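For this depiction, one protein chain was excluded, whereas all remaining protein chains were kept in their positions.
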Amino acid sequence: MTVKYEKTKGLTDKPLSYCPGCTHGIVHKLVGESLVELDILDRAIAIASVGCSVFSYQFFNCDAQQAPHGRACAEATGIKRVLPDNIVFTYQGDGDLASIGIAETIHAANRGENITVIFINNAIYGMTGGQMAPTSLIGQKTTTSQDGRNQADHGNPIKISEMFKTIEGVAYLERVAVNNPKNVIRAKKAIKKAFKYQKEKRGFTMIEVLSSCPVNWGMKPVDALKWIESDMIPNYPLGVFKDKGADDEKN
Amino acid sequence: MAKVLMKGNEAIALAAIKGGVDAFYGYPITPQNEVPEYLSKHLLANGKVFLQAESEVAAINMVYGAAGAGKRVMTSSSSPGIALKQEGISYIAAAELPCVIVSVMRGGPGLGGIQPSQADYYQATRGGGNGDYQLIVYAPESIQETIDIMKESFDIADYYRNPVMVLVDGLIGQMMESVDFDKPVKERFLPEKDWATNGTMNHPGKRNIANSLQIDPKALEQHNIHLQEKYNTVKKNEVRYELINFDDPEYVIVAYGTMARICRSAIELLEKEGISVGMIRPISLFPYPKEAFAKIPDKAKGILTCELSQGQMLDDVLIANNGKHKVGFFGRSGGMLPDPEEIVEAIKNFNERVVK
Partner (left out) sequence: MPKGKLTFDHERCKGCGLCVEYCPQKILYQDKKTLNDSGYNIVSVSEPDKCIGCAFCAMMCPDSVIKVEVDK
């Protein structure tokens, strides 16, 4: 018998702090597996953000820093500029990246910082108890949009990948989902490619991952994954938004 | 290197290079712009890092990142910019990372003005960030002293794993003096940064984490107790001050930085009139030189605190004096600098200046 799948050495043995069925765990595994497979775990530095993933410095089996809310890309920039041969990545939720940290993220992208951003879009603030996120869907009920998000009061859900596509410094940008095995396999490929690009010093890479928050969505874990398919993906279409590597090959 | 004529802000920048700075992250703000301008040219030319960030908030978090990675790193800013940096400063102090922060004070509050001020004494010594933390704060009065402290500040930051703030005002930043960059710096034993987050390849078998989160209240209290122990060591070892004209003074002035320069002139004028006035010039604002106040003769008529603010260091003077002498206050603010004669008058009419 040969081992086909086991817990990755890219993660520590500490049990994850996430709720049952929360797909943060799946994304953590994909990051850990990618770092191991690309043989870059021992030079990786993770930046944990604020939100549910605040504890992620305990889980990624590499050096780590824990950043103030929204500042992960600034912190990553600070590290990468002095340690250009290390692998630096941030792991941020939608509140952290798309709300309070939008400036830091845009400017890191625009400078083409050679870092990788793992952006978890679960359309809600998880850690603080289910408040509206900039990515919450129209009609989505949250603890701060109790009649459902509406455009007049709250604006439309912010589409990060569509925005970042226009930024020159971005080398690789893909939106993936982790709601079924097929999509998980795609997500793994995207995350691994982003880290590969960083290893090749191609510039800023970001993977937006549509992820679930069963507790704050008020759903069972399986139903939450079905809601990603039925409600999130139509609003946030999956796909590669930018791939400088592929573009280079074409030209 | 022989003596050279140099502008304060540029001297700060060159002294940082002499102090071994690896990286600078900052954001433009008057009156400190010559610091990043000088460094942008000279750091990059020497293979070091200079980056103009998108904001002060981003800049200080870049400092956090690079400090955590084990490098010598600094930023510089001025009053409203330092206010924006408080979030990151609190995190850096909490995570016990070394860095140097230059604060070139201007008049406040709010956007205020761009003229010299000392209205950020509270900001520097009490902190605008959250939690029980302290910066090590030096307030030099001349460009030479600023250079000497800048060069040493990286060692001090590394030694204590704590941010060091060099607090000057727009006057020191903008004026020119003849200075010497070669004065030797006190030698300190600086252990290797085995805590740096630079990849486990550099420290196999151990993960390094730069972190300020302690969710367990017991652990957080322990961390705070540890920080206080460190600050107590700083208080024991790093107090700096100068006593001027302290041979049986009738009155004692307490002033730092630019205000101390003006007070020196006032003391000379008073001496000509037969009034002997001494001065305590704090160089370290944290730790505050409380012990200097024990040297004030019992029969001295009073202590006049002089500041370019409405009275902030005054609190520390009152604490250090502990009710022993009468304490008076003289202050100008908003970027207004007093003539020495105004201080002469304040001493002559000391009783009108006494703080109730």
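A and B are the chain letters, set down in written order, and residue numbers restart from 1 in every chain.
Operating definition for what follows: contacts are C-beta pairs under 8 Å (C-beta built on N, C-alpha and C of every residue); 3 or more make two chains touch, one makes a residue touch a chain.
Because the structure is predicted, anything quoted here is derived from the model rather than measured.
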item: Chains on display which the left-out chain touches in the complete complex; value: A
item: Option touching the unshown chain, where A:124, A:160, A:184 or A:207 are the choices; value: A:184
item: Identified contact with the non-displayed chain, of A:22, A:64 or A:228; value: A:22
item: Hidden partner interface residues of chain A, rising order; value: 1-8, 11, 15-16, 18-26, 28-29, 180-181, 184-185, 214, 220-222, 225
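As a working rule, only the chains that are shown with their structure count from here on.
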item: Between chain B and chain A, distance of the C-alpha-averaged centres to the nearest whole Å; value: 40
item: Touching residues (chain side chain B, partner chain A) in the complex; value: 22-23, 25, 49, 51, 53-55, 57-59, 61-69, 71, 73, 87-88, 91, 95, 197-201, 204, 207-213
item: Complex interface listing, chain A residues touching chain B; value: 12, 41-45, 47, 54-55, 57, 61-68, 71, 74-83, 86-87, 103-104, 106-107
